[in-house]
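What you see is the complex with one protein chain gone and the rest in place.
Let's look at subunit A:
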Amino acid sequence: MTNMLQVEGLNVSFPSRDGPVRVVRDVTFTLGRERLGIVGESGSGKSQTGRAILGLTPASATVTADKLSFDGIDLRHASAKTWRSLRGPRMSMIMQDPKYSLNPVMTVGRQIVEAYRRRGDATRTDARNRAVAMLEAVQIRDPERVFEAYPHELSGGMGQRAMIAMMLIAEPDLLIADEVTSALDVTVQLDVLRILDGLVRDRGMGLIFISHDLRLVSSFCDRVLVMYAGRVVEEIAARDLHSAQHPYTQGLLNCLPQIDGDSGPLQTLTRDPAWLA
């Protein structure tokens, strides 16, 4: 499998009163035309890892890497022009907070149409039809209404799907999906995963799937990185996730409620300072 993305020794740190805080520490991995899951607790650096790959780290932070390359292009020294040709058409990220990343004063349809037209010279009608079809594909029931709607007129899961439609319509080679199914009911969740699965299988897209949902990740991804306090503490085949070795990963699995579980307190995780070493 060819590696379209290579990440070696990635570090991201934010300044603070007590000196720099390293939120991503020495993260190293490669990605081919596959589904790579990233799991880990809140604040462990999953989103910041994704942002750094796309050059979307907040300006206050410092990013360093021994290697950060996409399709042979060194991203560490990419010019603004290179980024414009990459971000959107070739690599994109569906952000965790849809309402935050959708433009609140522009209709959903217009935002999707613009994303589509950025990658080529589609006509207006063609772009509109494609956008409506894309909304239908993500199981929006009334795509025509949603096309004309503003983000605040959508439910949480509809906003999330509008974002997904906007990112997928450009058919990128690399997609970072950050918690994209967290606001969706389980049946729509599976529909969205089927679309992503199709893009990986049929178009050879590389997918980084960031999610809290361990069951979903273990049933959907090929490989999983487990992050803790900025580091990758374990890499494991997704289907073996239930037999993970790292006590943190095991602990995470034990915290999950079960439909058939009793209603006593859920197990919680006792964090061991040794995991930081």
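The rule we apply is simple: a contact is a pair of C-beta atoms (placed from the backbone, for glycine too) under 8 Å apart; a residue touches a chain by one contact, two chains touch by 3 or more; residues count from 1.
As a working rule, contacts and distances are computed from a predicted model.
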Protein name as given in UniProt for the chain not displayed, "Carbon-monoxide dehydrogenase small subunit", "Glutathione import ATP-binding protein GsiA", "Monosaccharide ABC transporter membrane protein, CUT2 family" or "Cytochrome ubiquinol oxidase subunit I": "Glutathione import ATP-binding protein GsiA"
Touching residue (missing chain; options A:T2, A:T123 or A:S155): A:S155
For subunit A, the residues touching the chain missing from this view: 14, 39-44, 47, 58, 96-97, 99-100, 140-141, 145, 148-149, 153-159, 161, 179, 182-190, 193-194, 197, 212, 214-216, 218-220, 251-253, 255-261, 263, 265-269
